[in-house]
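One structure is given here, and the rest of the page talks about it.
The complex is shown incomplete by one protein chain, all other protein chains being positioned as in the whole.
Letters A and B name the chains as they come in the text, with residue numbers starting at 1 for each one.
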Amino acid sequence: MADQRSMTIKGNMATAMGAKLCRPKVVPAYPITPSTLFPEKMSEFIADGELDAEMINVESEHSAMSACIGASATGVRTCTASASQGVALMHEMLFVASGMRLPIVMAVGNRALSAPINIWCDHQDTISSRDSGWLQFYAETNQEGLDLMINAFRIGEDNDVLLPAMVGIDAFVLTHTIEGVEVPAQEDVDDFLPPYEPPHGRLDPDEPSTFGSFGTPEYYQEFKQAQVEAMEGSREVIDRVFDEFEERFGRRYNKVTTYKCDDADIIILTMGSMTGTAREAVNRMREEGKKVGLAKLTVFRPFPYPELEEIMSGAKGLAVVDRNISPGGFGAVYSDLAGASINIEKKPLIKNFVTGLGGREIFVKNFVEIYEKTLAAVEAGEVKKPLEWINMNQEVMR
Amino acid sequence: MTKVKITVGAINKDAGSSRRYKTGGWRTMKPEVDLEKCVSCFKCFDYCPDGAIKKTDEGIEYDLDYCKGCGICAKECPVEAIVMVKEEK
Partner (left out) sequence: MTGEDKELFASGHRACAGCGEGTAVRQILKAAGPNTIATVCTGCLEVVSTGYPETAWEIPLIHAAFENSASVASGVEVALKQLGKKDDVKVVAFGGDGGTFDIGFQALSGMLERGHDITYVCLDNEAYMNTGIQRCSSTPYGASTTTSPAGKYSIGEQRPKKPIGAICASHDIPYTATATIAYMSDLKKKAKKAIETKGPSFLHVFVPCPTGWRHASNDTIEISRLAVETGIFVLWEAEDGDICNLNVTVKPKKRKPVEEYLKTQRRFGHLSEEDVKKIQADVDEKCEKYGF
């Protein structure tokens, strides 16, 4: 392995560097806060001759994803970036990309959805597209953002998967924050990720095929089932690719990464950049002798049921911290986890904590509160209030 | 209708496979050409929405598997060489 280059860069630059190393050929993109630096950087790479590709400066996110679909179907590696309203606007096309089995990769600067308009971090944008058939990865750090871009191409393009993938990096907390990252060498990434050759077909006059057929009730359900099978099949591929990535680049990724969970009574489950704060909280609580652990979700789709089942098996209480909310329901991670655990005999009490919406900060003390509330439920032997809001600004509440 | 095994991403590599579906069954009126009158201008060939007319050395020939009986050919024929007759079922 060639030496990795140490750089101190913003999260958007990290995802752009990751994308560049994967040598995409077509990059259709539309600017949106907080992801705009991604198309800017890709444009610069192309302008400076560092990347042999073409930008399409489209007139909307809907067209960005549409152009990705056209380019990917023509047989070239394609990526884009977006956030928030942009992801919402392209929602329709997300389903088309996965239905056609086009392994497009999108970096998302996770940002809240309007109204009221808000440019800061939460996960509502990508969570609201969880059913679109895309693989979903969430980064804790800029390093993870860069690495997950490379992994996303490799996993999505695997012949047994052929699905698009999004890599979420938290708005501002990561997108605009400078961190140290190790950047792999181009030749190593070239080795890790061979050129894209679509095995299932491409738009080519020498072998004319029709993409985007009209699917009648006779066939539609079978297509959807095949798509779900590919998503299921990606579980094994993700493990294999993460292993290979570690072997090659020395950094370990897991669908779920645990921290001090072995003897923990209470486990806090997080996703994205809040994990760093949660880890600090766990360290401090451990110093006080509290048996608390942390589980970080890196892969949200496919939802890692088996891994979480194992983690849950030893704990008495599980605190799921969601940076998103389905009004009238729960946070998405909680809902999925509750669904996954319903048939498990030995499971902890599970509580859902919603916080960090629209850029609300999440402090160490908030995780301590989350721990205490979960512990109280365990001690009481029941969950009276499954959903609780954390770090509310009492001064402005009606 | 022919059943096929589904393909990845519903990509259909069977170009022109619509020919398996015979739209001739829709027809209530059928075209008949009088080749004595036909001047081989091939206007009918160009106008036919269904590609159901073939050029021949003598003029034209219908592919009744696909002719839907719209009657455009008969109406547009400049020498009235085509008539529409009731389809015998």
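Everything that follows uses one rule, which is that a residue touches a chain if its C-beta (ideal position, glycine included) is under 8 Å from a C-beta of that chain, and two chains touch if they have at least 3 such contacts.
All values derive from a computational prediction rather than experimental measurement.
Only one of A:Ala19, A:Ile56 or A:Ile127 touches the absent chain when the whole complex is considered: A:Ile56. Hidden from this view is one chain, which touches chain A at 25-26, 28, 53-54, 56-60, 62-63, 66-76, 78, 92-93, 96, 100, 203-205, 208-216, 219. Looking at chain B, the residues touching the absent chain are 2-4, 10, 12, 14-23, 26-27, 43, 46-52, 55, 63, 65-66, 68-72, 74-76, 84.
Here is the rule we use: only the chains that are shown with their structure count from here on.
We define each chain's centre as the mean of its Cα atoms; on that basis chain A and chain B are separated by 53 Å. Only residues 3, 6-13, 15 of chain B touch chain A when the two sit together in their complex. Chain A meets chain B in the complex at residues 99-102, 162, 199-201, 207-213, 215, 218-219, 222-223, 226.
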